[in-house]
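Selected chains from the complex are presented in situ; the others are not included.
Order as written gives the chain letters A and B; numbering starts at 1 within each chain.
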Amino acid sequence: MSVSDPLRIANREFGSRLILGTGGFANHELLARACEESRAELCTVALRRLDPASRGSILDVLQAAGVEVLPNTAGCFTARDAVVTAHLAREAFETDWIKLEVIGDDRTLLPDAVELVAAAEELVGDGFVVLPYTTDDPVLARRLEDVGCVAVMPLGSPIGSGMGIRNPYNISIILEQSEVPVILDAGVGTASDAALAMELGCDAVLCASAISRAHDPAAMARAIRLAVDAGRLARGAGRIPRRRYAQASTPEAGMADLDASLGA
Amino acid sequence: MNVTVNGQPRELPAGATVANVVDLLDVAPEARGVAVALDGEVVTRSRWPATELREGALVEVVAAIGGG
């Protein structure tokens, strides 16, 4: 690994390892500023029923920011809904890339393993470049990789919960086994969570609520961007091992004898 | 002809097409970030003008919004 390596997903390369979720911003201006501070190159968007009253498309904001769009299937509870939504997204955004979400519970918004695998398999067959939002279950992550997903996006904790990475053990097992990029998705609450994800070895981090719902979204975008870089660098720098006892940073040899009782 | 557009009942003349519905919603035909499903299947943009609706058709016209 070299710290300056680009992130490679499918046939694409990205200089940034922070993907920005665009939901939850109070207005387009805040999104635009967060986009800039995050230095993200990829931003997720969703599809909802067209609202004739709404003026100004989010796509204009993202185009102005020079970022690319990664559509999601947020809100889908069945493989079929997710597959149709992915096809709509391909039409709407002229991209084969899809962040696949198939939710199994509306209180925790956790993915449904069975529907997720079915949808992923079908979408891969339909020629999509599939990045699935998944649990931290290593076996499920491998299945998703096996059916042809180009990345896996395990959660740290539920969407918008800000609880960070509840089970770093599972994330690290996923990292050991995966041959596709692992992108931590959901759960990041603040900068240190993002740094930790990268230190574990994640290839990238996706943040939405942590940034969009912070008191100052642009500042948090900058904070998390720095944290992603910090974590990536720290991973590459080779941290010291954890030790039970202390190890002096100041040499112990050569202490002066300052006890006067021996003198005179 | 009665159809449902984005969950709302609409009365349209016989022979109305997907393109007519999109137009009704004030969407330019070349607008980015818009897609249409008819009865649960995607209708690609190039087929909007030629795709006629049937009585009871379920039309969904979706657009980009912020999402995580």
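Rule of thumb we're sticking to: a residue touches a chain if its C-beta (ideal position, glycine included) is under 8 Å from a C-beta of that chain, and two chains touch if they have at least 3 such contacts.
From a predicted model like this one, the values you see are computed outputs, not experimental measurements.
Having one representative of every chain kind in view, what are the subunit counts of the entire complex?
Written as a formula in the shown labels, the complex is A x4, B x4.
Just so we're on the same page, only the chains that are shown with their structure count from here on.
Given the complex with chain B, which residues does chain A contribute to the contact?
The touching residues are 21-25, 31, 44-52, 54, 57-59, 69, 71-72, 74, 84, 87-93, 159-160, 186, 206, 208-209, 212.
Going by the contact rule set out above, which residues of chain B touch chain A in the complex?
6-7, 25-27, 31-37, 40-42, 44-45, 60-68
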